[in-house]
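In what follows, a structure is listed as structure tokens, so that the remarks can point back to it.
One protein chain omitted, others in place.
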Amino acid sequence: MNNTIEKSQPNRRRPRFVETRWNIKTAPYLFLLPTIIVFCVFMIYPFVSSFFMSFQELEGGKFVYVGLKNYIRLMKDSIFITALKNTTIYLLIQVPIMLVLALVIANMLNQRFLKAKGFFRVSVFLPCVTALVAYALIFKLLLNTEYGLVNYLLTSLGFPKVDWLNGPISAKISLIIALTWRWTGYNTVIMIAGLQRIPEEIYEAADIDGASSFQKFKQITIPLMKPIILFCAITSTIGTLQLFDESYILTHGGPDNATITVVHYLYNMGFRYLKFGYAAAMSYVLLIIVAILSAIQFKISGSDDL
Amino acid sequence: MMFKKVTILAVVLCMVFAMAGCGSKPAENSTETPKEDTSAQGEKPKLSGELTVWSWDVAAKALQEAAVNFNKIYPDVKITVEDLGTDQVYDKMTTGLVANVGLPDVVTIEGERVASFAGKFPEGFVDLTDAIKTDDFLPVKISECKSNGKLVAFPWDAGPAAVYYRTDLFEKAGIKAEDIKTWDDFIAAGKVMNEKVGVKMVPLAASRNANLFGMILNQLGSYFFDAEGNTTLNTDAAIKAMSIIQKMYDEGITYDNTDWDGLVSATQSGKIATVPSAVWWAGTLMDEVPDLSGKWAVMRLPKVGNEGVQAAVYGGSNVMIPAATQNREAAVEFVKFAMTDMDTQITAFTKYGLFPSYIPTYDDPAFDQEVEYFGGQKIWKFFAEVAKEIPELYYTEDFPEVYSRVIDAQAKVTLKHAEVKATLDALQKDITNMLGK
């Protein structure tokens, strides 16, 4: 797609637009200038300096060079590997569920004859803006093993109680539920914005051809939404790989590290155990993993989308 | 032309933030890095300047009152107490220490964290060895405040532990508190409690905290580390303590409270018969569970077989002075005052429930009160007795990380029914590999 955008055909340009030509060359740099400055100062510089930190460790109040020690320890760190596994599980299970839900809900909310759209949109969107204190407390109350509402409903339907926040598997499920609750609406809103950009005429033409709404969804909505879906998939993937809040406040990473995420472990290392060098090394390994995963997603979805 | 205007606007906007960036730099810079050493170094008795204190809830309030009292003697010292919340204090201390800027003059730190901060930043805190009369403080608190042979923190509130129990439920189950001599007796009583009353004996957040394990270990005069900082997690004491935890869990007498809120709500709704905890739990009971007034009492921690003592520590905090302070003298003087002034300490205790570790305070009439909530029991005197018997214990800079590994091990022996000795051996091996000792 990119190549088709800029058909700069110099022969068509008339001499009196000389200043325009000058503009075309410099304009992108001027447009990008503030962004580049901001990125260099507030992103790349601190990140590069944490790269140096990954070869150092805090000893006696000062950072001393330790070579590859942090990276070597990382390869043998069973908790880091557990954290990677947990994160992968969240990624493989939670992200697809959430994206499908978001697309379905967005599609429902985009129906012309639906009333109270505003209400539904706001209510679906709200979970991602909850204050963390409230989010944590409410989910802990709802998922309480003995007296939580969820177990109350389960038992009244004849199912056994589930130890939501303490079982190695159920704690993961709780985390996935909480995550889905919090972020589905957010993706829904982005998808609505995408859906609204699909010209109605395409649907009208399909209607005239007598397409069912499932056919329309499959043949028109999904292909035309591909860039937006990809966008949501990538941001959700990155969000999941950087997951911190839920593990930190809901399960404290437990039981026995069954729910800990990489960034939670990284935070513990840096801010709780004061091993900043080790934490920095961990972040670089994480970065490589994210980069590989994103590349795969681009590949799978077809590289011409970006 | 319209387009031109827009272009200009855009360029101007870009420049505005570029300038906002550069413009405020020098101005702010001069107010920052304050080299304006206002504390005159020559004259000692006259203290002046400003002190910033970081703390949390009741401790912050108590320090605020301490500042008022302090100002009666030293009116020229302006003290600002920032109530940040516990985790926030640690996060800010951590970044501040690494960057060596933006630190307060005085900060409260929990007992178990002192060694961690002071170990990682040996030059980061003022040496208070000369300011503290060690005999006046509980030995356990002094051992908490020590790092590399120096006293780097001023001991403040202590957390002598005991077993809080519901007298009404005990009566209902036909259990007599004085018959519970050992943890085995305690577990047996728990089974009776289960059968006769249907209430769980003891809260245990198996996968969240290892406080009870720590207390039992402390009773045996041991802890995660020895005095030299060697890891001691597969000692006989550790195995015994962890076995007690496992047995409690296996016998089904534990209530999984998951966390603090869960503990409070379980207590409120009468789901647990005892809470082994520290003196500050009394304050929580009185504030949060007023309905159960008169139904609680405290007893000594049961013994481990016939070993150890019936006292242990759980929680409590200390006060540290970052070495980066611009006003060291005033900071030291303030902390010394706040921690040893009788009135200040007694107010902190009676008003905010901060149980002093400054031994002379125990003679105050405040400790001799009969506490109505506990059926007239003189619990403060009781805890003062407990406090003096607590064996010393040692933390190291690696405590937070080791503690989280201990919780993992506890989750293994309870939730996953792993064998205690094998689990602790593996834990010990892991940690010695990691720390080299």
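In this document, chain identifiers A and B correspond to the written order of the chains, with residue numbering beginning at 1 in each.
Keep in mind that, in the parts below, a contact is a pair of C-beta atoms (placed from the backbone, for glycine too) under 8 Å apart; a residue touches a chain by one contact, two chains touch by 3 or more.
Going forward, contacts and distances are computed from a predicted model.
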Quiz prompt | Hidden chain of the complex, named as in its UniProt record, picked from "Lactose/L-arabinose transport system permease protein", "Spore germination protein KA", "Formate dehydrogenase subunit alpha" or "ABC transporter substrate-binding protein" | solution = "Lactose/L-arabinose transport system permease protein"
Quiz item: In the full complex, which of A:V66, A:I79, A:I228 or A:L250 touches the chain missing from this view?
Solution: A:I228
Practice problem: Could you tell which one of B:S143, B:N209, B:S265 or B:T361 touches the chain left off the display? | Solution: B:S265
Practice problem: Considering the whole complex rather than only what is displayed, give the residues of subunit A touching the chain that is not shown. | Solution: 1-2, 4-8, 17, 20, 23-25, 27-29, 31-32, 34-36, 38-39, 41-47, 49-50, 53, 105, 108-109, 111-114, 118-135, 137-139, 141-142, 144, 146-147, 149, 152, 181, 185-186, 189-190, 192-193, 196-201, 203-204, 206-208, 211, 213, 216, 227-228, 231, 235, 238, 241-242, 244, 263, 266-267, 270-271, 276, 279-280, 283, 286-287, 290-291, 294
Quiz prompt | Contact footprint on subunit B, counting only the chain that is left out | solution = 2-4, 6-7, 9-11, 13, 17, 20-21, 24-33, 56-59, 82-88, 91-92, 95, 98-99, 101-102, 110, 260-261, 264-266, 268-269, 271, 280, 283-284, 287-290, 315, 317
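One rule holds in what follows: only the chains that are shown with their structure count from here on.
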Exercise. Sort out for me which residues of subunit A touch subunit B in the complex.
Key: 30, 33-34, 37, 58, 60-61, 73, 137, 140, 144-147, 163, 165-168, 252, 254-257, 268, 270-276
Practice problem: Using the touch rule from the top, collect the residues of subunit B that touch subunit A in their complex. | Solution: 11, 14, 17-18, 90-91, 94, 97-98, 116-117, 120-124, 206-208, 255-256, 258-259, 261-262, 265-266, 269, 271, 397-398, 400-401, 404, 407-408, 411-412, 415-416, 434
